[in-house]
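Yeah, one chain of the complex is gone here, protein chain that is, but the others are all in their spots.
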Amino acid sequence: MAETPDAIRKSIRTYLFVGAVLFIGTVVTVMVATVPWLDVGNHGFDAWDAVLGLAIATTKASLVAAVFMHLNHEKKAVYWLFGSGIVFVTALFGLTALAKSDPIHDSRFYGKESVTPAPLASPTLR
Amino acid sequence: MEIPYIVTPRKDTGLFNSKIAIWLFLASEVMLFGGFFSAYVFLRIGADYPWPERTLPVLPGLINTFILIGSSVTVVFAWASLKMRQWRRFQFFMTVTIACAAIFMVLKGLEYNVKFHHQAVRLPDYTVIEGHLGYEKEKGKEVLDHHGRKIEENRILIEASGLTFSTVRFHTPWVEELLSQAAHRNAKITLAEDVSAITREGQAVGILAKAGEPLSPALLERLQEAHLEARSHNGALRTAALREKWTAAKAENPGKRGWQIASGVNIDATALEPKLLTEIGTVAFKVDPPARMNFKPRDVREGDTQSRLRDDTVIDGKLLASPMVFHNVDAIDFRHLAMKAVEKGQDPMAAIENSWLINNHAFAREAWEWNKAEVAKLEKTLIATYKVDPKTGKPNREPTAKERYRIGWKEFAKKAEDAGRPKLGFWGRISEEFKGPNYAARGEETFPHLSLPREQIGFSSKFTPAWNTYYAIYFTITGLHGLHVIGGALVLAYYLFFGRKMYESNPEWLANRVEIGGLFWHFVDLVWIFAFPIFYLM
Partner (left out) sequence: MPHAGTMSSHATTHPGHAAPHEDHHHDPGFIRKYVFSTDHKMIGLQYGITAMCFLAFGFYLMMVMRWSIAYPHQPLPEWMSWIFTDGWKARWLQDGKVTGETYNMFGAMHGTIMVFLGIVPLGFGAFGNYVTPLQIGAPDMAFPRLNMASYWVYLLGGLVMCTSFFMESGAAKSGWTNYSPLAGFADGQVVNPWLAGQTQWLIGLVLLITSSLLGSVNFITTIINLRARGMTWMRMPFFVWSMLVTGFLLLLAFPPLEAAGIMQLADRVFHSSFFMPSGLFTKSEGLADLSGGGSPLLFQHLFWFLGHPEVYVLLLPAFACVAEIIPVNTRKPLWGYKSMVYSVLVLGFLSFIVWAHHMYMTGMGAAVSTFFQTTTVLISVPSVVIITAMLISLWGGSIRFTPPMMWACAFIPMFGIGGLTGLPLAFNLADLHLHDTYYVIGHFHYVVAPGILFGLFAGVLHWYPKITGRYMSGWLNHLHFWPSLVCMNLIFFPMLLQGMAGFHRRWYNGGDAYLSKAADSTNVFGNTVAQHIDMNILMSMGAWTLALAQIPFIINLFVSWKTGKKVESDNPWNATTLEWATPTPPGHGNFTFDPAVYRGPYEYSRPDSVQDYIPQWETPKKSKPDH
């Protein structure tokens, strides 16, 4: 626990390091989204770009939470308190998205004979 | 009475009170922003229009990200300085943090400002045109409205000859607006005929207002008062009469349910007639001479000879042609049109070639042909780099819908530069990233002029939440995030400017407070870390 002045002095190097990593992470996100030869998946934006972008963002966010917000050495109670928010927000994300694209429309979920309804208007164009 | 554990942590939990509270608050903030971000996901998955991906200029967002990350580092240093009891260092780092917040908000403001002065129109065939909308210029100058302001949004024009107000629902600012529009056209709005009414029970008809009396909110208010009084008087009488009827009906039909006899129980209108007062629901005015008036599309339900405002004011008069033109078109977007064509099973390219815009404006056809050539070039490059799939015979990578169907302002600029227009310098281009396309420097050859008949304006809006759900969620999340930045900066500024006293008496307490404020600040940074890629890069 970085509570004593000495410990804090030691961790300043860590803070600077994390700050640098965050800057680099930001540059990387922008580059994979804008430089054509770094583009993953298909040409232009697609699911892989989303996964990569969010993965970098999650890494950055975890670094902020762990180091700047001291979650790497916090009391157990804080994990419970904040963790509950994370758990339920995941439920909110997952279940609303699930309700929007119900797996029952997927033939792998329900066997090949399932009646597939006409696809909803799709935003992606060929 | 002392509340324990304000400064020192409780032994078994290891936490002081406000630390628990801030983490709880942050958990709730996670849920709040989680609600918005899941709304983003939901809206994006379910969008029935082409989601405007990678549409915002990246540079301002990138700089803002750097600024917020930097401020996150400095706020940690500020806290560390306090822990090490270095007041001067604390002051320095905290000042930098707050300055970062200020720069962030200024950049955000610039970004918003561009969108608030940039219009888009969706044609009935789902072609989208973006640019700078307004009235046709006269002698090279913008036409101003009756307030002396530039008109930048679609307007409905009506040659008004008569106005009928609802005495209950008229909206005073709108009445004043109509008066000022009429005055601008040197027309007078006067009462069309005498308003006569019975205002006391049993009295004769009296004249409340004479024909020819000029329109004023005061006049309408006077008539409204008379109307409301008559309405409540009549309502009470009618209620009493109906009650009597029901008492009688129940006595006549013992044992029957209400619904069995209801059809036979009615108010005796003729017996009641002499006691009633006159209700003045509407009052008609004439406009002399008939004057051209303009209205916002959302406020008026237009018709060829009669239109109605949202406050139930009926406007008699001919609907005129739309005066709206694009001074500069800076984007033509066929993605929505192409998507609709695919849904109908048509060829999107054919649908675009048949669209109203291509067939009525030579520049649009020219731009479209140019863009087709560009896409062909891109296709070639992609095949050369990424090859063709030997199994299917299709290229591994293909141009996106955006590249195929959208001619954005950068494409327009490139096209003009290819044709020999002078290029903008480095700083000119950087400034365009912040301020949007520079019409003055690039000229009408780059961003052409276009006039649109009224029936071709399907839906028009500035780039505000009203334009589509993407901008709606963009403004909501970034706006709310901006409010958090301001709130957090205010709290941190309070510690900076008013913390000295507490630093001297109880430095540990101040360090605790700065830690709490810092935790919130990091959270604000954390939200932005997700908001930036989601809105700017995806």
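For clarity, chains are labelled A and B in written order, and residue numbers in each chain start from 1.
The rule we apply is simple: contacts are C-beta pairs under 8 Å (C-beta built on N, C-alpha and C of every residue); 3 or more make two chains touch, one makes a residue touch a chain.
These numbers were taken from a predicted model, which means no experiment stands behind them.
In the complete complex, the hidden chain is touched by one of B:Asp311, B:Glu379 or B:Glu433, namely B:Asp311.
Here one chain is not drawn; of B:Gln119, B:Asn468 or B:Asn512, the residue touching it is B:Asn468. For the options B:Arg10, B:Lys137, B:Lys210 or B:Arg500, the residue in contact with the chain missing from this view is B:Arg10.
Checked against the hidden chain, the listed residues B:Gly258, B:Pro289 or B:Pro453 yield one contact partner: B:Gly258. In the full complex, the hidden chain is touched by chain B at residues 1-5, 10-13, 15-17, 20-21, 24-25, 27-29, 31-36, 38-39, 42-43, 46-49, 122, 168-169, 171, 173-174, 228, 231-236, 238-239, 241-243, 246, 257-259, 262, 265, 267, 297-299, 301, 310-312, 459, 461, 464-469, 471-473, 475-476, 480. Counting over the whole complex, chain A has residues 77, 81, 84-85, 88, 91-92, 95-96, 98-100, 102-105, 109-110 touching the chain that is not drawn.
Basically, only the chains that are shown with their structure count from here on.
Centre-to-centre spacing of chain A and chain B amounts to 29 Å, using the average Cα coordinate of each chain.
Note for the complex: chain B touches chain A at residues 13-15, 19-20, 23-24, 26-28, 30-31, 34-35, 37-38, 41-42, 44-51, 53-54, 58, 62, 65-66, 69-70, 72-73, 76-77, 80, 83-85, 335, 338-339, 342-343, 348, 382, 386, 397-405, 518-519, 522-523, 525-526, 529-530, 532-534, 537-538.
Listing the residues of chain A that touch chain B in their complex gives 3, 5, 8-9, 11-12, 15-16, 18-19, 22-23, 26, 29-30, 33-34, 42-45, 49-50, 53-54, 56-57, 60-61, 64-65, 68-69, 75, 77-78, 81-82, 84-86, 88-89, 92-93, 96-97, 100-101, 120-121, 123-126.
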